[in-house]
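In what follows, a single structure is set out as structure tokens and then discussed.
All protein chains of the complex are present and in place, except for one that has been dropped.
Letters A and B name the chains as they come in the text, with residue numbers starting at 1 for each one.
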């Protein structure tokens, strides 16, 4: 048995505070642009099956019980108490919470309290820039306020995160745009923008990335086929190679989030570049019973000091706990299997498990 | 044991009616542009080994017997009787037969009779357009006849299928071309075309896809590294994302055939878009002993209501039966394994198996 009693969840969101009906709950199980196939529900996925396998026992029910029964029990306990029981069953001792999503989600403090764990904030760059744009009157004030906001966020957040890949694709020009380019792009964007408008301009996205890199905080980049977004063909992290090379040696770490189905490419970059890390968690919630197979592919090329766990959990504490328990089981099965084959020593396996589960994240994010 | 007594083969072709010598038989085992490596035959592939494993017992021989012995037994029974024994050993109860290939292959009625099963026609769009071009004198008559032909086909066929990906690559402009573009492209194509000439013009291919989409019949799109064709770098189904988005909400389902080695990308699209389905069959015949591993990758992201079986069988009934038996064994091994690990419940596994084997296809194609 490879034990991982303490996990750092290096990327997640908060959870919903309200009581959830079956439909509302189910809608959070998948990133989809419409209803499930006729005669099925969003529980009929690896994620849904994994939730049904891991969560009911934490609320005193049988594994695999019907969704309606599970939801009834959840309402009986109340969202708060159910969340507490779930999160405390995960083994996670620290959460890094991306607070940049819309919706009424709990923040780091509430995650910490509910999960009896530490919690830290990760700041999402694009909404930060959009908020600054909402309150800035001129190009000059927008750029000054943006610099100040990123600087201010770096003082309290443990990391930045960006969805530039979903917004524009990852094949961004690698070098920082010059001042004239940034001013021009900001002028054009602000001129045609309404309040709340999304940032997708590639020059401004690059400016944002480089501003964040300059802060020294680790920068998490979303990659892979995660969101329904418009750029399915441009989310391969290998497209980031030139940006990665341009940021080498500056003292800022890059963390490639998710990555699936290009997670082997992300692992390659983590092997080649000292400042690049690969995520080994977020795809697990989506692939359920296949979690060990996906994790194994990450562990082919990625050095063991370069792999970080995350759940990618959002809105439902079930996703945080499923991410954690799938990861722990997968790691035990994989590393335990390699020990059983004598491919690895038991001692090495224990050490790698601690690194991937928590130690690497503690070091990268400077956690206690 | 996960049982799948009834399969719908959602994509296959007919079989050859004539007696086959060893060389003729072997030539059908692979899509290759030339002879096998010196000292080997096309039986020295996963497909060849799978044929030798699954087919001899259905004709009363030992598994893995030498090809020559198998062919001798096949000739002894006659092509018709051998085909009947093979197809009836597959568990397939309905075939969807793409009738658009050249060569003397059996049609749906003969497949039904030989296999003691239902059979339905799938119409391949490109040969349909080429036949219309062969018999139309002007651009106007070509386009009118094409519309009528697609409309007529939709009345009796259960689906359309397209090889636009092999002809041009899947990175087609997503929107329907306008009338002037279509007339211009048709004029140029017809002017330089000889009778039988292939349709590869991207404007006409898009026109054809959109004409088929308008019919409401499910549209099957070939994707992945299937055929030797010229566009190996442009067959990733992720390239279809914009076309998929453009066709959302129109009431026509899209089925991504084959997909390998991009089948995880196809599964992603099936998860994101309500009208997209992923094929979980055609790659199995080509990967043989690895069928369960490939199927598992499809079942990572694809919702279970969105996966369809096919054999992709062509010319040899052996390919139909090997596709079916590999699929059934792979599904049993995978789902049975997940039940044994308690990742899935047995009841869920049974239900998913029926959906993937037959239920999803019955629903999508409106079969009885």
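Note that a residue touches a chain if its C-beta (ideal position, glycine included) is under 8 Å from a C-beta of that chain, and two chains touch if they have at least 3 such contacts.
Remember, predicted model here, so these are calculated numbers, not experimental data.
A.B. asks: Using the definition of touch stated at the top, determine which of A:167, A:207, A:286 or A:306 touches the missing chain.
C.D. replies: A:306
A.B. asks: Touch as defined at the start, partner being the missing chain; which of A:239, A:254, A:322 or A:358 qualifies?
C.D. replies: For the chain that is not drawn, the touching residue is A:239.
A.B. asks: Please identify which residue in B:17, B:31 or B:75 touches the non-displayed chain.
C.D. replies: B:31
A.B. asks: What does the interface between chain B and the hidden chain look like in terms of residue numbers?
C.D. replies: 30-40, 42, 44-46, 49-50, 52-53, 63-64, 225, 228, 230-233, 260-261, 286-290, 293-294
A.B. asks: Could I get the residues of chain A that touch the absent chain, sorted low to high?
C.D. replies: That gives, for chain A, the contact residues 171, 236, 238-239, 241-242, 245, 248-249, 264-265, 268-269, 271-275, 296-297, 299-301, 303-306, 338, 341-345, 347-348, 352, 355, 359-360, 363.
Following the convention adopted for this analysis, only the chains that are shown with their structure count from here on.
A.B. asks: How many angstrom lie between the CA centroids of chain A and chain B, rounded to a whole number?
C.D. replies: Whole-Å distance between the two chain centres: 37.
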